[in-house]
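Just passing along the structure, written as structure tokens.
Every protein chain but one is kept in place in this view of the complex.
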Amino acid sequence: MKAPPLPLLLTWAALLALLAATLGLAYVPMSGPMNVVVALGISVAKALLVLALFMKLFRASALTRAAAAAGLFWLAVLFALSGTDYLTRKVEHVGDLPAPTGREHQPGNR
Amino acid sequence: MGSMQLLPPTASSHAADMDWLFAALIGTSAFILLLVFGLMILFCVRYRKNSKVERGDRLGRTWRVETAWTVATFIAFLGLYFWGADLYVGIHSPPKDATDIYVVGKQWMWKIEHPGGQREIDTLHVPVGKPVRLVLTSQDVIHDFAIPAFRVRQDALPGRYETLWFTPTKVGEYRLFCAEFCGTWHARMGGSVVVMEPSDFQRWLEAQDPGPSLAQEGEALFRSYGCSGCHGTASTVHAPKLEGVFGRPVPLQDGRTVIADDRYIRDSILKPKSEIAAGYPPVMPSFAGQIGEDDLLKLVAYIKSLADRTAQNSQTGQAAGSAERPAQ
Amino acid sequence: MTTATVTGKPDEPVVATRNYLTEEGVTLRSWLLTKDHKRIAILYTLSITFFFFVGGAAATLIRLNLVTPAGIFTPDIYNRLFTLHGIVMVWFFLIPSIPNTMGNFLIPLMIGAKDLAFPRLNLLSWYLYVGAGFLALFAILIGGVDTGWTFYTPFSSLYSNGYVVLALAAVFAVGFSSILTGLNFIVTIHRMRAPGMTWYRLPVFVWSNYATSVIMVLATPVLAITLMLVAVERLLRVGIFDPALGGDPLLFQHLFWFYSHPAVYIMILPGFGVISEIVPCFARKPLFGYKFVVWSSITIAIIGFFVWAHHMFVAGISLYAGLVFSLLSYVIAVPSAIKVFNWTATLHKGWISFDAPMLYALGFIGLFTIGGLTGLFVANLAFDVHVTDTYFVVAHFHYIMVGGMVSAYFGGLHYWWPKVTGRLYPEWWARIAALLIFFGFNLTFFPQFILGYLGMERRYYSYPPEFQVWNIFSSAGASVLAVGYALPFFYLGWSLFRGKRAGSNPWAATGLEWQTSSPPPAHNFDVTPTVTRPPYQYRPEPEPQDV
Partner (left out) sequence: MSDAPVIPQPEPQYATAEQQADTASFGMWVFLATEVLFFGGMLLAYTWLRATYPEGVAEAGRHTKIVIGSVNTLVLLTSSFTMGWAVHAAEHGSRKALTQLLAVTALLGLLFLGLKGYEYHKEWTEHLVPGLNFHEDSVHAQTIELFYFLYFLLTGIHGIHVTIGIGLIAVMAVRARRGAFSSRYYTPVEVTGLYWHFVDIVWIFLYPLIYLAGRS
């Protein structure tokens, strides 16, 4: 079989490089949630490469791109609007509130 | 057979507000409804097929009309939204001096505990004119504590607390329902809320066999669950003593220090291996699934009551509850 | 695309002898293996009618039980009845009702196509529906399900003693039926339109089915996966929805309503489409504000995804989330209101006749307006704290789904009956049924608003005696309603054999579906039509419409 077209080959190489990067960076301690952010950022990059070059979204019609975007948009809606609850919810797990002991309760004492 | 009642009794501080909101909603709706129905009927009669009425020029530039009614409805709706939102925030902001009453839902009953240890099932006694905050949880599935006469309801979820507050404004007896479907006897999971004059309420409280306070009951459970076998003063097992622990920092095995608060005590009972106190072997078994939510409350209350006692003077473990209960 | 695909036989003037009902044979096999969208639509209509009566029977028993405060059935039976009613009506009647019957039949006709884009997928979708239906019936027959159609955890995952997993599997399967239909419609509407059929020449019915399809495709998978998680949780006792297992029941509610609120728009949007066809036809006027009606459908389909947590105002979501979701719910009320105003304005200076489809349409507008306005009540944060989970909510969504959607379904059924069957239905009986349904409906459900405000909770098999009067009104109304719903079954059945021949366009309506014969030939159009005009070019006097 003939040699693969160069863009595909480069994409493949880039994907493998990104895989190595994400694997390596996962072991580097970073502050807070940075590890996840970096890992997902690399995933997004990989996914874009696959979408753009393997799935030819670059060359696709606007309609096709809209269909691809629709799924992602609604996924974002699911996450964002669930976030309005989860990120602002003050969950009072059972045990977080003072249980009445029958002796400490005074009006205004909370 | 009942009467053709139209409105439920109005018996809490929220109720009147809610009825005004209801009136506003009805007013807005009635206006739109009359407009639409009126025009529909008018057009249907006037422009019926056989009618000879002059049709003349029709509405031309539709976008003006469209914009007008879009904006008008949007503004009206926005007004209603802010009204409702304001009231909602109010319903979720209990006043500081509200009395806490604990409510545990369970298939298919409501177990209610007053701060003084008085207990009732499916009936809630409250004094008129005093704000009350209910602290709700559930032992099994989701329930919902609903009092239509007070215009409030709130889901009770297992594993966490939800709150609900009201100030009763009218003496009487009102219905209490479970509003979230919870199984076979969902429809029978309810009872009544009795609103009394404060003096009557005091008498009622006193007439109740107050029973042991939560802490006292907790102490009994402390023995019956076998906790005292290790944590008791006479125990030979190397377990942390609990006197004077509550509210103080506890050094953990992994080097951290946590404050022994409600959460810590609770987690230590259910997930003892999650935060092991330094210097003690992790031998305590988990009681998850064995201790009900209401018993857990009592145990925590008991351990709290040990807060300002030292190991010496608590030999008898006589909880201070009954003596220090708020004056009644 | 040109008109190169002429098959070339002349159309019969009155009775189309060459039509989809007979053209491919009349054997059972030719029906069960058909790829013709019209035949599949008929298959759907038959199966949906069956489930409508199953769900209706449950409703009848529910209303019977509620005549007395003590109830007639045991609570376990009653709980199974309302669960059956909910599951069957939502997933086996309302969601597929208009899209899978009329949508299937009419979308290719209206856009001038020979079939849907993927006919085999269309048939597969029907088999999934039927398979799921049998599964649901099986679950009901061997003992039933008592979770309510909402399957709230941890009740459904741990405590219920019904056949929950079977019911979940049934809904899972019917979800895929719905996804495939939606996919098929989207692709068809994008790719299969006749020459000249630009987007703004599409009938509103097509637009609203398009909007519906978007919701089906994007919301249903979330429901499917959620129900699967519940089923696994129930089977393996490990899962993310039960607090005892470390889970969060509100996560279930978020995921469930992410589908189930937009699902309300799956149910009502096609109804908007039907009404937008009927009103201009019987007012002999173009639809007022066509573009506004179209874009309000699309807006509803999109914003419909942003409002789900208004089902959870007292469920324990954060205060902030409540404020956001309530605001968005008010926003979505605007495009719904726009539609009502536009239909009303379409009547202005028209030449209105009151055939049965028009009676249903007017009934729809009235009932939907009440349902929509009471939506403002329950979208209101504070007010919802008082009425959620009461009969107020029950009445509200029945006004939308039964008063609105079922009226639209019957309206459409009558309107296109001549096209589908080639015969006219008996007009007098049809008007009687339309009136019975309208008044029976109001008698049934209006008292429930009052009951709800009084505090009568949903899903109660017995209730305090002071609520009995309104319940009796409601049950009395339900019996009128039942007669109203049963009537069409008989006279429409009769008309199949004895009805007058309809001709291709009995209403002198515009729209491509009326340009072909009744019943249409298997490939819809002998000559692929070319469209040159916007829809709804009605004039006072019926005149032949050319394409």
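By written order: A, B and C. Residues from 1 in each chain.
Throughout what follows, contacts are C-beta pairs under 8 Å (C-beta built on N, C-alpha and C of every residue); 3 or more make two chains touch, one makes a residue touch a chain.
Keep in mind that what you see is a predicted model, and the values were worked out from it rather than measured.
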Visible partners of the omitted chain are A, B, C
Contact with the hidden chain, among C:A224, C:V264, C:I302 or C:A502, goes to C:A224
Given C:D115, C:D146 or C:E457, the one touching the chain that is not displayed:
C:D115
Could I get the residues of subunit B that touch the absent chain, sorted low to high?
271, 273-275
Contacts of subunit C with the absent chain, listed as residue ranges
1-2, 4-5, 108, 113-119, 179, 183, 186-187, 190-192, 217-222, 224-226, 228-229, 232, 235-240, 245-248, 251, 254-255, 258, 523, 528
The missing chain sits against subunit A at residues 1-2, 4-5, 8-9, 11-12, 15-16, 19, 22-23, 26-30, 35-36, 39-40, 42-43, 46-47, 50-51, 53-55, 63-64, 67-68, 70-72, 74-75, 78-79, 82, 86
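Here is the rule we go by: only the chains that are shown with their structure count from here on.
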Chain closest to the middle, measuring from C-alpha centroids that were averaged per chain
C
Using Cα averages as centroids, what's the distance between subunit A and subunit C in whole Å?
36
Scan subunit B for residues touching two or more other chains and write them down.
159-160, 162
Specify, in ascending order, the residues of subunit C that touch 2 or more different other chains.
250, 316, 319
In the complex formed with subunit A, which residues of subunit C make contact?
190, 214, 218-219, 222, 250, 254, 258, 305-306, 308-309, 316-321, 324-325
Subunit B touches which residues of subunit C in the complex?
71, 75-76, 79, 146-148, 150, 152, 154-155, 158-160, 243-244, 249-250, 283-285, 288-289, 292, 313-316, 319, 322-323, 326-327, 330-331, 333-334, 337-338, 340-342, 344-345, 347-354, 362, 365-366, 369-370, 373-374, 376-377, 380-386, 388-390, 450, 453-455, 457-470, 540
Show me the residue ranges of subunit B that touch subunit C in the complex, using the header's touch definition.
1-8, 17-18, 21-22, 25, 28-29, 32-33, 36-37, 39-40, 43-44, 47-49, 55-56, 58-59, 62-63, 65-66, 69-70, 73-74, 77-78, 80-81, 83-92, 107, 140-142, 144, 146, 148-149, 151-155, 157-160, 162, 175, 177-188, 289
